[in-house]
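And now, subunit A:
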Amino acid sequence: MWRESHRKPMLEPVGPSFHIPGGNMSYRMSRKALAKLLASLLAFTLIAAACGGGDSDTAVDEPTDSVAEGDGDAVVPTVSLAEEEEVEETPVVGGTLRVATEADGDGLNPVSNNFAVSAYLMANPIFDPLFAYDENGEWIPYLAESATPVEGTNSWQIKLREGVLFHDGSTMDADDVIAAFEGTLADPLISLAVAPSYPAENRIEKIDDLTVQYNLIRQSAHFPVNLTSQLGMIPSAEFIAAAAADPALNQAPIGQGPFKLASRTQDDKTLVERFDDYWQGTDMIYLDAIEFSVVTDTALAAERVNAGDLDLVITSNPDAILTLRSAENVNTIENLLSGENDIMMNTRAAPFDDIRARQALTYATDRDAYASLIAQGTSPLADSMFHPDLIWNNPDVVQESNQPEKAGPLVEAYCADFPENCTDGKIDMELQYSGPSVVQTRIADLLTQNWEDFFNVTEQELLQDSHILEVAIGQYDVVTWRQFGAVDPDNEVVWLECATAEGAIALNWVRVCDEDRDALLYAQRATTDLDERVAAWREIQASINATYSYIFTTHANWTVGYGPQVRNVCGQQGPAGETLFCNNQGRQYFHNIWLSEG
Partner candidate 1 sequence: MIASVPEPNAAIDGAVEKKLGWAFWLSVAWIGGLALAAVAAPWLPIKDPDVLGAAPRAGLFSDNLLGTDALGRDVLARTVWGARISLGVGSVGIILGLTVGGTLGIISGYFRGVVDQLISFVFFSLLSFPSLVLALLITATLSRSFWTVAMTLGILGIAPIGRLARATTIQFAEREFVQASRVLGAKNGRIIVRELLPNVLIPMGALTLLGMGISIVAEGSLAFLGLSVEGDAISWGKSIVDGSQVRDLTENAHVALVPIVAMFLTVLALNFAGDRLREYTDVKETAF
Partner candidate 2 sequence: MAGSGHASLRNSENVLLSVRDLVVEFPISRKERVHAVSGVSFDVAEGETLGIVGESGCGKSTVARAIVQLNKITSGVVEYAGTDLAQLEGEDLRRVRPELQMIFQDPISSLNPRRRIRDVITEGLSIWNEGTGSWTQERIDELMNAVGIDPKFGDRRPHQFSGGQCQRIGIARALALDPKVLICDEPVSALDVSVQAQVLNIIEDMKVRYGLTILFISHDLSVVKNVSDRIIVMYLGKICEIGDAETIYGSPRHPYTRALLASIPEPAPTVDPSEGNIIGELPSPIHPPQGCRFNTRCPHATEICFSVEPTVNAVDGNDHFVACHHPVEVGVSLPA
Partner candidate 3 sequence: MSNAQLSVRDLEVRFPTSRGVVEAVNGVSFDLERGQMLGIVGESGSGKSVTAKTLMNLLPRTAEISGDIHFDGEDVRAIASGHRKHFWGVKMTMVFQDPMTSLNPVKRCGEQISETLRYHLGMSREAALKRSIDLLEQVGIPEPARRVKQYPHELSGGLRQRVVIAMALACEPELLIADEPTTAVDVTVQKRLLDLLDELRRDRGMSMILITHDLGVARGRCDEVAVMYAGRLVERAETEVLFSDARHPYTTALLRTIPRIDQPSHTRLVPIEGRPPELVNPPDQCSFAPRCRHAQADCLEGVPTLTNLDGNREFACRYPANTEAGRTSFFANEAAGQTVTGLTIAQPSEVN
């Protein structure tokens, strides 16, 4: 399915990617500032999200079928288009698209606010990125005209298009790009995640009015994909300066996308309207406006899409997905490749510093129950950090579980050695999860039930921010988590290397340091040979599996559900007429969507 793209060099990705469980929380909070630090790491990853799924009819039982229909020539499995796309219709101009988001962002300023899925949904119409993914998962210049590596691949020159107008009427030039980059690095928290890839001085240079040069510490063959996400969204320099002085302006961003912000109420509604001076022209911008409403319960939002109260919803909540699937008036696009649900153990603290405890926990876990009761069939069981459809997947790696008979002796042996960590012959441990969330609570209850024959489980529900924090600073035993799923696995290096396993804050959450594994990680980073990389990653998977630090449960499912009146959901076009990647982890584009009449 996967093959190397020869058109562009494979370069080293710079950022990590991870997901926090909570996308399906019924009660979701925005992150506190403390989470900005960690979550900002997420914001700068090279996410070439795999896109899978299919329409609502075929995806239910065998989600892989539709993937197989891909053209076989892409880096990623392509989305099989919904039937309505087959009929050529004349697009209708006008109308407001009503989109439900499950949360709101702190703000919509890409320089100082961390974007999660909801924020991306609202920011995508307002900001065009410098680069974007085409349907094959390869980067294409978008707002940028071109990207050229210099001095090997340590530096990249980015040339901007001429005559791009911001919503305030000013013209975009190199100064805006520099202001955005420096603004990002000026934020002490966000820079924690971004700065390490760049030297302390001379990180960005202005070559001419429309050209900037980014200077990196290490070779990076894939640098432009770094600019497909938040980091590639460029607000006007004046806006950046003004927002730095008055944070309230983060709610009223000035971009250059096809839609400009019309009104916004935090945690409620955000309305964007067509921007008439859009640099690509408005011939293909059909919608008058898009209205984003926060509906925290996406299952309820799904009901409303079915009822016609809303046009589109994006969710990873199994209840919502099932509702969308069974709804008569809803089409869905599901993506099973963009993340793994897992359970992590802290290998630097008792009792899980002992592999016997980790093994026991792994054996005691009932993944089948998890898949049927929690995922309810919306997400298949996962064996490793890669979906089997991906070439990186090592089919020999099998996630162990459901063998409680093996757990008993291990626990017995452990407790014999460390009686202080045991009570009544069971290992004492704490299961930490984020809440308040009905789904997370159910997961915790289920796991506790799995484990309680061998472990004395104390449940601890923490607010999402505290939850992330305690994991980052290593104050946990076991947590439920969602992670991985980047298009290019090189993005995952940062979560796995020894360098991030130490210190006060560790991004290698489980804190497993294995020098052999580091060697493999860096080897695959150094090569552009796909076979070599695949081989390295298969070995890495086996190595991860052997440490018993993660228990993979299911592949996360991001689903876009929309009413029949919504057309052209996956028909977004790039500047050169390329078809853009559809449903990248739920970060939907709305540029060319139109609403049929009636």
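Assume contacts are C-beta pairs under 8 Å (C-beta built on N, C-alpha and C of every residue); 3 or more make two chains touch, one makes a residue touch a chain; residues count from 1.
In picking the candidates, the idea was that all candidates are chains of the complex that A comes from, given by their letters.
Quick caveat, the model's predicted, so the values are computed rather than measured.
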Exercise. Which one of these touches subunit A in the complex: 1, 2 or 3?
Worked result: 1
Exercise. In their complex, what parts of subunit A are in touch with candidate 1?
Worked result: 26-27, 297, 299-300, 302-303, 319-320, 322-323, 369, 372-373, 435-438, 441-442, 444-446, 448-449, 452, 457-461
